[in-house]
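As you look at this complex, bear in mind that one protein chain is not there, while each of the others sits in place.
Letters A and B mark the chains as written, and numbering starts fresh at 1 in each.
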Amino acid sequence: MSTSRDWLAERVPVSIEGLAAMSNEPVPYHLKRWWFALGGTPAYLFVVQIVTGVLLAFYYQPAPATAYESVRYITEDASFGWYLRGLHKWGATLMIAAVVMHQMRVFFTGSYRKPRELNWMIGMTLLTCTLLLGFTGYSLVFEQLSYWGATVGANISDSVPIVGPMMKQLLLGGEVYNDRTLSRFFILHGAVLPVVLILVLMMHIGLVRLHGVTELKFEGEEEKPARYFNFFPEHFYTELIIGLTLMILLSALATLLPVGMGPRADPLVTPDVIKPEWFFYTAFRWLKLFSGTTAVLTQGLIVFVFFFWPFIDDWLVRRFKYADISVWVGVAGALTIMGFTMWEALVAH
Amino acid sequence: MAHEHHLPDADPPAEREPSRRDALGLSSTALMVAGLAGGYGLFAWVSARFMLPPRTGEVHQLFVTGVGELAVGSTLLYRTPDGRTVNITRLAATGRADDFIALSSTCPHLGCQVGWEPQNNRYFCPCHNGTFDPSGKATGGPPGDAGQSLPRYTLTVQKGLLYIDVPSEQLSVPVQAGIVDVVTPQGPGHDPCLTCLQPRSRAGSGEEPA
Partner (left out) sequence: MTLDQKRWVIGGLGMLFLLSLVAVQWLEVSRRAHETGDRRASAASTPATSRQCVDCHTQVSRGIVDHWTGSTHAEKGVGCVDCHKAEARDADVFSHYGAQIATIVTPRDCARCHPTESAEFGQSHHSKAGNILASLDNFLAETVEGSRVAFSPHSPTPGKAVQAVNGMAPANSGCQQCHGSRVAFQANDGGLVTMNDLKPDQNGQPTNMDAVGRIVKNESGKPLLSSTSWPNTGIGRINLDGSLGSCAACHSRHDFSARRARQPENCGKCHLGPDHPQKEIYDESKHGVAFRDLIGEMNLDARPWVLGRDYSAAPTCATCHMSANTRNGMKVTHDPGERISWTNRPPVSLVMDTDANHSVVTETDPQKRRVAIADTADAKRNRMKQVCSTCHTPDYINQFYRQYDDLVIHYNEKFAKPGQAIMSALATNSLITKTQYDEEIEWTWYYLWHHEGRRARMGASMMAPDYTQWHGMFEVAERFYMKLIPEAREITAAALRGGRAEPARRVNAVIDEILNRPEHQWLLKGAEEQADAINREMQRRYGQTRQER
C-alpha cells in the first residue's frame, strides 16, 4: 500500500497534507444557515446541465431541417430521452431561479460592499451568461416559439444604438433567421457560453475564497466569538444534501411535468402570441410598455445600475447617511420584477 | 486563507462512547455511501441506456407475398428495410408458416451472399464454397469448419399471406424510407431494373399523367 503511495508521490509531487490544509478552508458558522448555500446551488445545477446537455447532444442535430425531429426523437423514441430532456429543461429553470435567489441573498446581506465590488460585477456577468444560455437553449428546439422568439430577440438587440445591428448580424449570421443561424445558437449554447461561464465562475469562487465569506451580523445582535467549521466534510455534506435534494426535485418535475413538443417552426406563420421564456418576462413587459429606443435605452440604464450597484450603493449611503437604503431599493426592485413577470405571464399580449 | 481559527469538533457528546459512536458512524457512513452510490449509480445507468439505441423489443410484421405465389422448392430473396437480405425458401405445401424458412443470406464466414440451390437442396456460398443444409446449419467449407449457421427470421402466415418479423429498430431511418427488395427467381417477375429512369427526366419521356 505505502509503496503504491510512494510510487504516486514520486510521479505527482504534491503534498497531500498541504492539499488537505488548503482545501479544508474553515467556514463561518453562520454558513450553516442553509440559505448561504445558495451559491453552491446554481453551481451544482450547472453541472447537471452540462451532464444532461452533453447526453442530449448525442442525438440533437443543429440543422433547421432535422432539429425538431431530433428533439422529437429524444422525447419520444430514445430510452429515457424524455427524462433527460426534462432534467435539462427544469434544471435550466431551477438554475436561473437559484442564481437569482443567490443574488438576492448577496444583495440583502450587503456582501457586495467594499472590498467585494468586483465580485458582484463578476456575478452579474455570470447572471448574463446564464440568461443567454437559457435563451440560446430554447432556440435550439426549433418549435414555433423557438424560431419566433429568436427572431424577436435579434430584432430587439438590433434596436440597441450603435452596436445593435452588428449584434443582430452576429446572432443570426445574417439579416434574418437563415440556415446558419441554428448552428450559431448551438455553438453559443453548447461551447462558448459554458466555457465563458466556467472561467468566470472560477474567478468568482477564487475571489470568494480570497476574501472569505462575509460575516453577517444583525443590528443589535450580540457579538459572539467567531466560530468556524470544516469545509470538508461538514460543508461538503451540506452541499451533497442540497445536490441530492435538487436531483430528487428535478426528477419529480421531469416526471410530473414532462416536457412536450410544441408546433414545429414555420417561418411563414407567425403565432398569435410570441413570448420568450419566463425569465425574460420582465424585460419583455418593459419593452412593450415603452416604444423602441426609449425602451431599449431605459433597459440598458437599468442593467447598468444593476452592474455597478456596489458603487451606486456606496454613493447612496454616503449621500443619505442611511446604511440600509439598499434594502429598500432591493425590496422595491424585487417586487417590481416579480410584478412585471406575473403581469406578462397572465396576459396574452 | 485569512482565518486560522481552531476547528471545533462537530460531535462532542458522542465522543464519550467510542464503540457506539463507531458503530453509528460506520453505519451512517455506510448508508451515506450506499445512498450516493445507489442514486448516482442508477443515474449513470440511465445515462448509459440513453446513449444506446432504444430497444423496444417490438417486432413489426411485414408482408412478403401470398402463400400461393411461392412454389415448393423455390426461394425468394427479401430485403429488410435496413438492407439485410433474407432467403425465404418453401419446403412444403401445407399452407402453414412452417412450410417456409427464412434465413439470412449473408454468409457468416466473410459476408458473401448465399444462394439456394434447389438441385442440391442446399445453400451455397460461392466465395469459399461454403454449404448449408436447408435449416441453415453449415455443412461444409469455412463456415462448416467453424460450426456456424445462417441466422433465422420468424415467419407467420395469416389469411393466406406470408409475413416476416422485423424488429422495429430496423424499420425506420428517419431521413430516407426503408428499402425492401423482392425478387422471385421463378415465374414472371417484376423488372428489378428501376434505376434507368429518374423522376426528373419525366419532362422528356412524353409520359402523360395517369
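Operating definition for what follows: a residue touches a chain if its C-beta (ideal position, glycine included) is under 8 Å from a C-beta of that chain, and two chains touch if they have at least 3 such contacts.
Computed from a predicted model, the values in this text were never measured in an experiment.
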The complex has one chain that is not drawn here; which of the drawn chains does it touch?
-> A, B
Please pick, from A:Ala97, A:Met124, A:Ile205 or A:Leu244, the residue that touches the omitted chain in the full complex.
-> A:Leu244
Touching the absent chain when the full complex is considered, from B:Ser28, B:Asn121, B:Ser135 or B:Thr154 = B:Ser28
List the subunit A residues touching the unshown chain?
-> 32, 76, 79-80, 82-83, 233-234, 237-238, 240-241, 244-245, 247-248, 251-252, 254-255
Which residue numbers on subunit B touch the omitted chain?
-> 10-11, 14, 24-25, 28-40, 42-43, 46, 54, 56-58, 60-64, 66, 79, 81, 159-161, 163, 166, 168, 171-172, 177-182, 188, 190-194, 196-197, 199, 202, 205-210
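Heads up, the rule we're going with is that only the chains that are shown with their structure count from here on.
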Rounded to the nearest Å, the gap separating the Cα centres of subunit A and subunit B is 44
Okay, in this complex, where on subunit A does subunit B touch?
-> 22, 25-26, 51, 55, 58, 66, 69, 73, 77-81, 83-84, 209, 212, 226-230, 234, 240, 244, 247
Contact residues on subunit B for subunit A in the complex?
-> 1-3, 5-8, 10, 35-36, 39, 43, 46-47, 49-52, 54-55, 174-175
